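A single protein chain has been omitted; all remaining protein chains appear in their positions.
For clarity, chains are labelled A and B in written order, and residue numbers in each chain start from 1.
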Amino acid sequence: MQTNKTINETIKIFHGPQHPGITGNMSVELDLAGETIQRAKTHVGYLHRGFEKLVERRTVIQAFTIVCRICVPEPDINEQNFAAAVEDLAGIEISERAAAIRTMVLEMARIGALMLWMGGQASSVGLDIVPQWCIADRDLILDLFEELTGGRVYHMYIFPGGVRRELPEGFLEKLSNLCDHLEKRMERYDKIFFENATFQKRAIGVGIVDKNEVIPNGYSGQVLRGCGFKHDVRKDTPYLLYDRLDFEIPVRNEGDVYARALVRREEIRQSIGLLRQLVLIIPDTTGEIMQKIPKHRKFKLPKKETWVKLESGRGEMGYYMAGDGSEKIRRMQVRGPSLIHAYALLERLLVGSELADVAMIMNSLGICPPEIER
Amino acid sequence: MTILTIMGQGMAVLLFAYVAGMLYYGLYRNITARFQKRIGPPVLQTFYDSMKLLFKDEATAFGWMFYLGPVIMATGSVLTLLLLPFLRVWHEGSLSVYGDLFVILYLMVMGPLGNALAVGVSGNPFGVMGVTRGLTRLMGLELPFYIAVIGVMSVAQSSDIWHIIAWQQIHGINMIHYPLLFIAALFSFVGFMGSSPFDVVAAPQEVYSGPRSEFSGKFLGLLMSQNAIFGFAKLLLMVDLFWGGADSIVELILKTFTLFLVTIVIGVVYGRFKVHQAVDFLVKFPTLLGVVGLLLL
Partner (left out) sequence: MNILASLQPQLCDKFETQAFDLKRDDLAQVIVEKKIWRAVMDYLKEEAGFVTLLTITCTDWIEEERFELNYIFAHETKRCDLMLSFSIARDGESVQTLTDRWPQAEVMERDLHEMFGIVFEGHPNLASFALENWHHTPPLRREFDTLAFVNEHFEFRKGREENVDVKAEAKRLRALKKAKAQAEAEAKKEKGADDADE
């Protein structure tokens, strides 16, 4: 994408792959004339770990242990998608209790990922208080995860067939207290971040997404909802317990960075509300935590293909899985929302913006390089 | 007033400014950390950092202009400090009888210029961008500041800072009697001290370290030291112009630290403006305040 300026009048800068202003490890090659960007090209490849090939040599249970590492800020969505795909192929139905606990874990992960986004977005405009606070508050969520699953970041808890262990004693009470604490903290974040005059001045009117391209190009998540489209996988094609829970989809019309920030702020509030409902529902659910599944080398997947998707903190994440009758998975493809946002959308949005806005726009689109190149 | 007394006083002032500047910076890191729910590094950390850097070698070689750049910056800072009135009781035997406000204002531009020369030689695009931002921002910062300074000079009928201090002894400090001028100067002062919202120059999320790119080892140590000295010199300038100077070391420390605290607290809660937004803002509201303050003189 080049404008009329010739190459001789531009300087080339690589924004990344090691840069305090990017959300992970990817680089954007920029051609600048002064501070305005004439051309942008995304380069990934610094985080390629080859998950899709690794999975081919492993049985289903062995593959389960590596799947959560595909997306770093929010690992539980990978586990859920993997488990849902395997259950779809093998014909396993999970119990209501397992579904409720899975929903709770996913919502906690969503709040954690959104707080991490808040830190990144604030740091990209120079407000360094917010990332420090966010890490401190997110740590409380990670403490709860450690109590529940044994691991702070990578949980390996959502297993094909259910979840791996029962809730510890007093867990739901601690979760309820955490929700209270987070709600009080979010009011402070409102004052320092969302109502901050410098953030509003930097973010309003910047990074506006063209509304006509949104649905055909497959933008999802807050990009979609910040442009006025009321879609969310949890409401359109509900999974787990979402059709029983009561929540709203926040939508704004402007399509700029500030609109997406407000959408995310509202989503944090909705997630806290969902957690409170789950705290009341879970004690009354029935069923086994784990269904009986065949042992490790006897767990064979039939020769079928499937596609499952869910709503992550950044957008729509989908898994394609194909089994071939043996105990190994024939093919698993991970498609995260960032694959589209980092290429088709980012390269368009950056042309004509300023260098100072690159970090802000990248944070606002929720680009997570690990899931682009898995 | 012999050469020896001048040199002696100059060295004492320089040493004090170095120590005070470094300590203030250490305290700044601690105070900012407390706002951010952290503890922060030890207060003496800046000393350790700059001294360690002065003992290191550099790995790059860019030519003689690259060596000259930090030296020019340090010259500007040190000369500014020596030409400013330090304590009221040190009127005799100080270099500051030779300086006046016009010279000081000229010297304050030497920093970015020296930086620009050095960074231009290194060819790092991030450095070049940082320096162009710095020079553009300087245009915006200077306007309200110069209006306030013109007001102060016309009130005291002199451009010699000692006369301005003496005038404030008789008629009361400028901060209270001419508050609009002080507030206009304060906006610029926040930018001069490198606090948000005007700290666009070295935005790490945008241009790595901006004008300090490519400096390492002894150059970086020299840059950090001259930054500390220059910071203290700027605080001293504001205290002399608007707060009546100081009689004793304790009073000086109290006054300069209070001003420093004001810039820290403002900087902590705001993000940074882009360059043209900063210049836009500075040319409108603070300049207007300054002009109104001038008209009300």
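Please note the rule applied: a residue touches a chain if its C-beta (ideal position, glycine included) is under 8 Å from a C-beta of that chain, and two chains touch if they have at least 3 such contacts.
Computed from a predicted structure; not experimentally measured.
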Contact set of the excluded chain (shown chains only): A
Among A:Lys191, A:Arg244 or A:Arg331, residue touching the chain not depicted: A:Arg331
Touch criterion as defined above, residue of A:Glu79, A:Asp128, A:Asp357 or A:Glu373 at the omitted chain: A:Glu373
Given A:Glu96, A:Glu183 or A:Glu305, the one touching the chain that is not displayed: A:Glu305
Touching residues on chain A - with respect to the absent chain: 44-45, 48, 50, 52-54, 56-57, 88, 215-218, 231, 233, 236-237, 305-307, 309, 316, 318, 320, 322, 324, 330-331, 333, 335, 339-340, 343-344, 373
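Following the convention adopted for this analysis, only the chains that are shown with their structure count from here on.
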Residue numbers on chain B that touch chain A, as the complex places them: 32, 35-38, 125-126, 129, 196-197, 199-200, 203-208, 268-275, 277
Contact set on chain A toward chain B in their complex: 11-13, 19-21, 32, 35, 122-129, 132-133, 136, 192, 196-199, 201-202, 354-359
